[in-house]
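All protein chains of the complex are present and in place, except for one that has been dropped.
Chain nomenclature is as follows: A, B and C, assigned in order of appearance, with residue numbering initiated at 1 for each chain independently.
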Amino acid sequence: MKKTLKAFLNLTAFELDRLSKFLYALIGVTLVANMIGYVLIPLRFTDRINAYMVQNSVTEQQALEVYGELSFYDILQTSWILGPIALGVSALLLYAFFIWYREWLGKNTFAYRLLMLPIPRMHIFYSKFVVIYVSIFTLIAIQIVSLIFGFNLMSALVPSEWLRHMSFFSALSMHPFFYYILPLEPWIFLAINGIGLVFLHVTFTVILLERSFSVKGILIGITYVLITLLIALFPAFLPELIGNHYYLYNSELLILTVLSLGLISFTSIMISRFLLNKKITV
Amino acid sequence: MNVTFNKRDPIYLQVITHLKKQMVSGDLQPGEEMPSRRQLANQLKINPNTVQRAYSEMEEQRLLFTETNRPSRITEDPAVLKQLKKEWLNQAIDRFVSAIDPIDLSLEDLMPMIQEELSNRKKDVK
Amino acid sequence: MIEITDIHKQFGRKKVLNGVSFTVNKGEISCLVGVNGVGKTTILNAIMNLTPLKSGKISIDGEKLTSSLYNKIAFIPDAAISLPHYNVQESMDFMADYYDTWNARRAKDIVTFFRLNPSDKLHDLSKGNQAKVNLLLGLALDVDYILMDEPFSGIDVFTREQITEVFSSYLVEDRGVLITTHEINDIEHLLDKVILLDEGKIYKEFNAEVMRETEGKSVIDVMREVYNG
Partner (left out) sequence: MTKYSKLFSFAFFSIVILLGLVFYQFRSQESSLSLEFYTDEGHIDELSGVNFTGYAFSSTRTIYAPHFEFEEGEFTFRTDQPLIQQLDYQYNPGMNRYVRDYRSFMRGKARHLSLFTETETSIYYTATQSNTNWQAAPDEHVFISHFNKETEEETTFEALLTGGANHNVVATYVDDSALTLVTTGVPEGNSEHSWLIYAFDFDQPQEELSPVADINRLTGSDMIQADSSRLKTERYIPFRSLQTGEIDAFGNVIEYHIDSYYIYDTQSNTLKEMPDFEEGDMVVLSELERIITGNIQGEKAVWYEWAFDTQELNELGSTVMATSSIGRIHDIFPWLEFNENIHLTNGHLYLTEDISIATESRSLIQVLSLDTMETVFSGHIDTVNGPQDLDMDISIQELSFDPSFF
């Protein structure tokens, strides 16, 4: 038991090592773009207010009435902040595919090495999975650190009378992106990550289907995705099917949803295991 | 020690012939330890199982002997060695005679030629 | 003993293996011979559980294929199987991390024997040296069986000699070895068993030495009969 755990950690650390440069690049882009946003937006705002005050020879108060006070939310809405997040999300999504396909790419068929390791092959599956999740959380954590820094930077760059009275968390929770991505509401955060987890399991399964059956595998994969969608959405459609929206309590629908997502995850793992052990081709 | 084997004859026979020649020539002295089959296989770049078979065959012919847990050695039995030399000579004479048989030459004519060839070879060696 | 019983394999509609059975014994060097595309690599992949079969059975010392198999068999494929940005030492460390059967002393010997430099990066190595690294990573494992796929393909003559030496060295001593090749010349003297594949079936399976002794034919002679006749 201890030996397989060590092998799993080895493999996970190894996978992370292969991913780290990519992750550093994403972190770099995020931090640089964020910093630009944190400085540029407040400066542009103060410039505008000052210019307006000079041009129209009015007081601060009047200028603020025209432009409104600056809030952290205004900064959050710019693509300096949202851009890197969108980039990170799509990059990791692509990486979820790349993390498998790279083993077969090029002259180096590293799939040979991985599949011939004297450890359960599902370790490969789980290690790739864990590494993607570690990357997601690392990016989120970096984003949080950056946001805290940015909030303080903005407060330092702009006179406090020019700032709208809005707390750090109010600004974040007002923004749908951050509301869902950051752990502001623990249940929402867990739900989003739970859905992400199931999504990743299904994605991996589809990749393994393709790797095992090639073109036929893609068709099976699409069918599998449709079936999982059907299962996942089944609880949502259940009230319509029963013809009574109050027959099941919301809590029961949630439990059903959790169960169906769990079922999808479990099936995906079982299918992946079967494919990795019996059907995969190098 | 480089030996070229032909591909159509069993290699173990070719190995035996090679070893016999060394015994006859004195390259392998009576009582001398033989290399392990692995070493010999590696020297000759052949399969160790083939060497094994050659060794077994030679043991049967009592050219080699093995004491438990020791490497095989060349026989020290003078009768066997004598027999080997005799056999080797017989074979050589047999081949030589059948080769020159078609040429009509008397033994007297032949002797100086053989003598000359032998002395040439010895010079080459020197 | 690796036991291969009546295996069938199909790629699309093309039947590649059509009822192939043979065994690989410990202490023997066996060779799968056949022209390219005859399914030699597929058989090795199947033994290593790297490709599914349509039907048939493969067992290693009477056991089914599982991941614990890889503590018994090493496979040296005809492709680089370490990361290109790794150097030789890192590649060896990777193996040592996972394999209980990794024999560091033997690995060191092989590095010396092949005159490899542990700090060389794999993507800088010549094709011959890459093949040597592949051999190193497989041969340094204390396993009972070694499979090699086309160990000589596309390799210069000197490297080829070095690799040939491996087969008569202690590195494969007492192990069961299965090689695939379409170039038999260099290794003919080294083989115990020859398995000739043709059109998805075993055309002939024989002991090379017995063939020479009883029929006076070299392996090449037999191959000529099969592929030309």
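Going forward, a residue touches a chain if its C-beta (ideal position, glycine included) is under 8 Å from a C-beta of that chain, and two chains touch if they have at least 3 such contacts.
Remember, it's a predicted structure, so these values are computed and weren't measured experimentally.
Colleague: Sort by label and list the shown chains the missing chain touches.
Modeller: Result for the missing chain's touching partners among shown chains: A.
Colleague: Using the document's definition of touch, tell me which of A:67, A:101, A:247 or A:274 contacts the absent chain.
Modeller: A:247
Colleague: Among A:46, A:77, A:138 or A:281, which residue is in contact with the omitted chain in the full complex?
Modeller: A:138
Colleague: List every residue of subunit A that touches the chain not included in the displayed model.
Modeller: Against the missing chain, subunit A presents residues 9-10, 12-13, 16-17, 20, 134-135, 137-138, 140-141, 144-145, 165-170, 172-173, 182-187, 240, 243-251, 254.
To be clear about the criterion, only the chains that are shown with their structure count from here on.
Colleague: Just give me the whole-number Å value for how far the CA centre of subunit A lies from that of subunit B.
Modeller: 78
Colleague: Can you give the whole-Å distance between the Cα centres of subunit B and subunit C?
Modeller: Once rounded, the distance between the two centres reads 35 Å.
Colleague: Counting only residues that touch at least 2 other chains, which ones in subunit B make the list?
Modeller: Counting only residues that touch two or more other chains, subunit B contributes none.
Colleague: Going by the contact rule already set, what residues in subunit A reach two or more other chains?
Modeller: Within subunit A, no residue touches at least two other chains.
Colleague: So in the complex, the part of subunit C that touches subunit B is made up of which residues?
Modeller: Residues 27-29, 164-165, 167-170, 173, 188-192, 209, 212-213, 216-221 of subunit C touch subunit B in their complex.
Colleague: Would you pull the subunit C residues touching subunit A in the complex into a rising list?
Modeller: Residue list for subunit C touching subunit A: 45, 48-52, 67-71, 75, 77, 79-84, 94, 97-101.
Colleague: Touching subunit C in the complex: which residues of subunit B?
Modeller: Residues 5, 7-13, 38, 41-42, 44-50, 53 of subunit B touch subunit C in their complex.
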